[in-house]
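Worksheet for the structure shown next.
Shown here: the complex without one of its protein chains, the others still in place.
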Amino acid sequence: MLILFWILALTCVGASIAMVVTQNPVRSALYLVITFLCVAVFYVMLSAQFLAAVQIIVYAGAIMVLFLFVIMLLNLGAPQALRERGTLQPFFAAVLGTAFVVMLLLSNSLVALSKVRPAAPPEVYVPLGTVEGIGKNLFDPKQPWILPFEITSILLLVAIVGAVIMAKRRIQDHTP
Amino acid sequence: MSGNHGDILAYVPLLVLIGVSTAIALAMVVGSFLLGPKKPTAYKATAYECGMTPIGSARERFPVKFYLIAMLFIVFDIETIFLYPWAVTYRAQGYDLKIFYFAEMLVFVAILFVGYFYILGRRALDWDESERAVARDPISPEILAPRPPIRFGNEKSGPVRRLPEPAHVPAYGAVSQEERIAALTSRRE
Partner (left out) sequence: MIGQLAIAFPANLGPIYLPALVPYIALVIWLGFVLTILPGLIWIERVVIALMQDRSGPNRVGPRGLLQPTADVIKLFFKEDVLPENVDVRIYYIAPVIAVILAFAACGTLVLDAIPFVDAEGRQFTVPLTVGDVNIGLLYILAMASLQVYGIVLAGWASNNKYSLLGGLRASAQVISYELAMGLALLCAILMAGSLRLGDIVEAQATRLPFPGAPEFLRGSILAWFWLGTGLIPVVLYTIAMVAETNRAPFDLPEAESELIAGFHTEYSSMKFAMFFTSEYVAMLTVSGLNAAVFWGGWLPPLNVAPFTLIPGVLWFIIKVMMGIFLYTWLRATLPRLRYDALMALGWKRMLPLALVWLFVLAGANLALERRASSAPLPTPEAGAIVPRMRSTGGPASITGQPPASAEPGPQTPVPGSMEAPASNGAP
C-alpha cells in the first residue's frame, strides 16, 4: 500500500509539474488528466470509492473533455506564440507555491510535535465513501445537506443559462 | 478497520487488469513497429485528402456548438451523479422516508428541467441553424411519416409494380426510370 502510494504520489506531482512546464496545450491537458487519475486512485485508497468514480467521470471524463474542446476551439497555434513575456505571474506563482509547500510541512510537523492527536478511528466501521454511505448522508432529513443539495441544482441551472447565453451570442454575432 | 481494507483490496485485481490491458496495448504497438517494413516516401507521408494535395492546416477552428454540448454535458453529468446515491438508497427506505427522498429529488430535477426547457427554447440543441432546419424539428412526425417508396427497378422481389403517377413532381426531382433514360440518351445524341 505504501509503495503504491509513493509511486502514485511521484507520478501525480510529476504530471502536475509537467502540466505547468509543457508548452503544447493539448499535452498539458493530458498531464492534468493523469493528475486527476492519480487523485482518483488516492480517493480509493482513502475508502472514498464513490468520490473516485465521480473524480474520473466528472473531472477526467467531462470537464477535461471541455478543456480539450476549448483548446481546439481556440486553436492556440504555435506554442511559441503562447509564451507570455514581461509578466510577474511566474514570480508570484513560484512564491505562492513555495509558501504553500512550507505551510504544509509546517502544519504537519506542528501536529507531530504537539500533544494533540487526531481523533481515533471509530470502533464501528462506517462506510462513508460507498454509494450507500453517501446516499444515506446526503438525502437523510436528519442531516443538514438538503438545502445545499437543492441549491446545487440552482447552481447547475445558472451554469446552463450562462453556457447557452455565451455560446448563442457568439453564433448570432457571426451570422448577421 | 478490517471492513475498510476488505473494500479496498477488492480493487487490487482491477489494478492487475489495467496492467494486463496496458501490456496488451503496448505489445500491439511494439509488435507492429518491429515487424512492419519501413519505407517512408514523401507521398506516403502526406495527409490523406482524397488524393489531392492537402490545403491549409488541418487543425482548424471548429464550431462553438461542440463546446456548448460539452458544457451542457457537464451540467447533466453532475445531475446524473447525484442520482446514483439516490437510486441506490431509495428502495431500502421506509414509506415515510421514501416520500421525502422522492420529493427531494423531484425538486432537484424540476429545477434542472427549467434549465432544460430554457435550452430547448433558445434552440441551443438545434445543430443545424439554417432557416430550413430551424423551421422544423429534425425528427418531427412530418419527417418520420411514411412516404411512398422510391423504386429503382432493380428490386429483387418480383416484378416492379408501377406506382401511380404523382400529382406533382416530388421535391427531389425524381422522374421515372424510363423518362430519365430517355433524357440521358437524348442529351448524348
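Read from first to last, the chains carry the letters A and B; within each, the first residue is number 1.
Everything that follows uses one rule, which is that a contact is a pair of C-beta atoms (placed from the backbone, for glycine too) under 8 Å apart; a residue touches a chain by one contact, two chains touch by 3 or more.
Because the structure is predicted, anything quoted here is derived from the model rather than measured.
**Q** In the whole complex, what residues of subunit B lie against the chain that is missing from view?
**A** The missing chain touches subunit B at positions 3, 6-7, 10-14, 16-18, 20-22, 24-26, 28-29, 31-33, 35-40, 44-50, 54, 58-60, 62, 66, 69-70, 72-73, 76-77, 80, 83-84, 87-95, 98-99, 102, 105-106, 109, 113, 116, 120, 125-128, 133, 137-139, 156.
**Q** Mind listing the subunit A residues that contact the chain we can't see here?
**A** Listed in rising order, the touching residues are 24, 26-27, 30, 33, 49-50, 52-53, 56-57, 60-62, 65, 68-69, 72, 124-125, 127, 130-133, 136.
What we mean here is this: only the chains that are shown with their structure count from here on.
**Q** Can you tell me which positions in subunit A touch subunit B when the two form their complex?
**A** Within the complex, subunit A touches subunit B at residues 44-45, 47, 49-50, 54, 57-58, 61-63, 65-66, 69-70, 72-75, 121, 125, 127, 130-132, 134-136, 138-139, 141, 146, 149-150, 152-154, 156-157, 159-161, 163-164, 167-168, 170-171, 175.
**Q** With touch defined as at the start, can you tell me which subunit B residues reach subunit A in the complex?
**A** 1-4, 7-8, 11, 59-62, 64-68, 70-75, 77-79, 81-82, 84-86, 88-89, 97, 100-101, 104-105, 107-109, 111-112, 114-116, 118-119, 122, 124, 129
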